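Apart from one protein chain that is not included, each protein chain of the complex appears where it belongs.
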Amino acid sequence: MTFYGFLFYVISAAVIGSTAIAITRRNMVHAVVYLVVSFFGTAMLFYLFGAPFLAALEVIIYAGAIMVLFLFVVMMIRVESPGEVMFPLSQWLPAALFGLIYLAVAVVMIFRTSGTQVPLSALTASPGQFALYVFEHHWFSIEVISTLLLLALVGALHLGLGRRKNRVEEEI
Amino acid sequence: MIVPFGHVLVVFGIIFGLGVFCAVVRRNLIMIVLGIEIMLNAASIAFVGAALRWQNLEGQTFVLFILAVAATEVSVGLAVIVYAFRQTGSFDPNNFNLLR
Partner (left out) sequence: MVGSGSDPAAIMILSLATMLPFVAFLVILIFTRKRPELSAGISIGAVAVSLVCSFVLLGLNLKMTVPVQYSVRMLASSGFDIPFGFLLDHLNVLMLVIVAVICFLVQVYSLGYMAGDPGFARYYAFMSLFAWAMLNLSVSPTILQLYIFWELVGLSSYLLIGFWYEKFSATQAGKKAFVMTRAGDVAFFIGFLILFLHTGNLNILDLNGQAASAISPAVLTLSALLIFGGIVGKSAQFPLLTWLPDAMEGPTPVSALLHSATMVAAGVYLFARLFPFFSMSQTAMSVFLAIGTVSMLLASTMAMVSRDIKKVWAFSTISQLGYMIMALGAGGYFAGFFHLTTHAGFKALLFLCSGVFIHRYGTNDVYELGRLGSRRMLVPTVSIVLAAAALSGFPPLSGYFSKEAIIGTLAQLPNPVWLVAGLAGVFLTAYYAFRMIFILLLPRPAQSSGKFGPPPEAATLSPAGGPAAPSAPGAVSHGSDHGEAGHESQYLAMALPLIILATITVVLGFFETPIKDFLEAGIMAGAPSEEGASAWSHGAALCLAAIGVALAWFEFGRRGAKQIGFVERMPLLYGLFAERWYIDRFYGLLVSRVIDKGISFLCYQNDNKVIDRSIDELCRTTVDGGRIVAFLQSGMIQYRLLVIFAVMVLLAVYFFFPII
């Protein structure tokens, strides 16, 4: 076990742990915060796997923008009703069952294929190299992505501001 | 020499499973979206690991796109959830179970 390997296991454990805790919180703010921790761990994993630019992007966009958006929504909406029913049996039993089956199958699959025994090498791609590659091969996709973001903006605006129009238009 | 690629895939599998669990089990619309985020995150890990395994930057590019799409989807999704909350006053998916 090399040092990097050990690091990998520790960070993975942290990620998995915080995700697991996040999904079992009743208080949604707690859940979001734990998830932010999980995303930090993921960023570290990215850095370990030689994608520093992506690690930075993960923190800025995912943990920084998306999770903050979640926090805004959660904190702005006051829920008066008694809150959600935690883990109803009819839902978590099948989910756990299938999850375990899936995990078992996946593990078996992974360790039977020879291609997965290859150890990863410790390389890294600098941001410059990454950017060059992206804009050389996938510049069109970047444009499409930007249009997609525009769409998201328009959509969110429309749904959010819909209340100002007259009542008839609200009946969507 | 970090770890065999299979271990990365196992980690991915576990986190993905947790994401599915969150989306399916929690009786809260926001948690469903959160579960989707977890799943997307796990996928990113897998892609980056794969990029390292085959030493191809395609994987990392795709993670870029995943990030963008996740952002889009969260914003629109949360807008819809807020709208739905304003209509019915609760986040319980049970209230949204009749096709109208």
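The letters A and B name the chains in turn, as written, and every chain counts its residues from 1.
Everything that follows uses one rule, which is that contacts are C-beta pairs under 8 Å (C-beta built on N, C-alpha and C of every residue); 3 or more make two chains touch, one makes a residue touch a chain.
Keep in mind it's a predicted model, so treat the numbers as computed, not measured.
Engineer: Looking at the whole complex, which visible chains does the left-out chain touch?
Structural biologist: A, B
Engineer: One chain is left out of this view; which of A:T2, A:N27, A:T113 or A:S146 touches it in the full complex?
Structural biologist: Counting the whole complex, the residue in contact with the absent chain is A:T113.
Engineer: Among B:L9, B:V25, B:I38 or B:V76, choose the residue that contacts the chain missing from this document, as touch is defined above.
Structural biologist: Once the missing chain is taken into account, the touching residue is B:V25.
Engineer: Could you list which residues of subunit A touch the chain missing from the display?
Structural biologist: Counting only subunit A, the missing chain is touched by 91, 94-95, 98, 101-102, 105-106, 108-109, 112-113.
Engineer: Could I get the residues of subunit B that touch the absent chain, sorted low to high?
Structural biologist: Residues in contact with the chain left out: 20, 23-25, 27, 32, 93-94, 96-99.
To be clear about the criterion, only the chains that are shown with their structure count from here on.
Engineer: Rounded to the nearest whole Å, what is the centre-to-centre distance of subunit A and subunit B, using the mean of the C-alpha atoms as each centre?
Structural biologist: 5
Engineer: Flag every residue of subunit A that touches subunit B in the complex, lowest number first.
Structural biologist: My answer: residues 2, 4-5, 8-9, 12, 15-16, 19-20, 22-23, 28, 31-32, 35, 38-39, 42, 45-46, 48-51, 53-54, 57-58, 61-62, 65-66, 69-70, 73-74, 77, 79-81, 84-88, 91-92, 95-96, 99, 102-103, 106-107, 110-111, 113, 115-123, 125, 129-130, 133-134, 137-138, 141, 145, 148-149, 151-153, 155-156, 159-160, 162-163.
Engineer: Can you list the subunit B residues touching subunit A in their complex?
Structural biologist: Residues 1-11, 13-15, 17-22, 24-28, 30-31, 33-35, 37-38, 41, 44-45, 48-49, 51-53, 55, 57, 60-61, 63-65, 67-76, 78-83, 85-86, 89-92 of subunit B touch subunit A in their complex.
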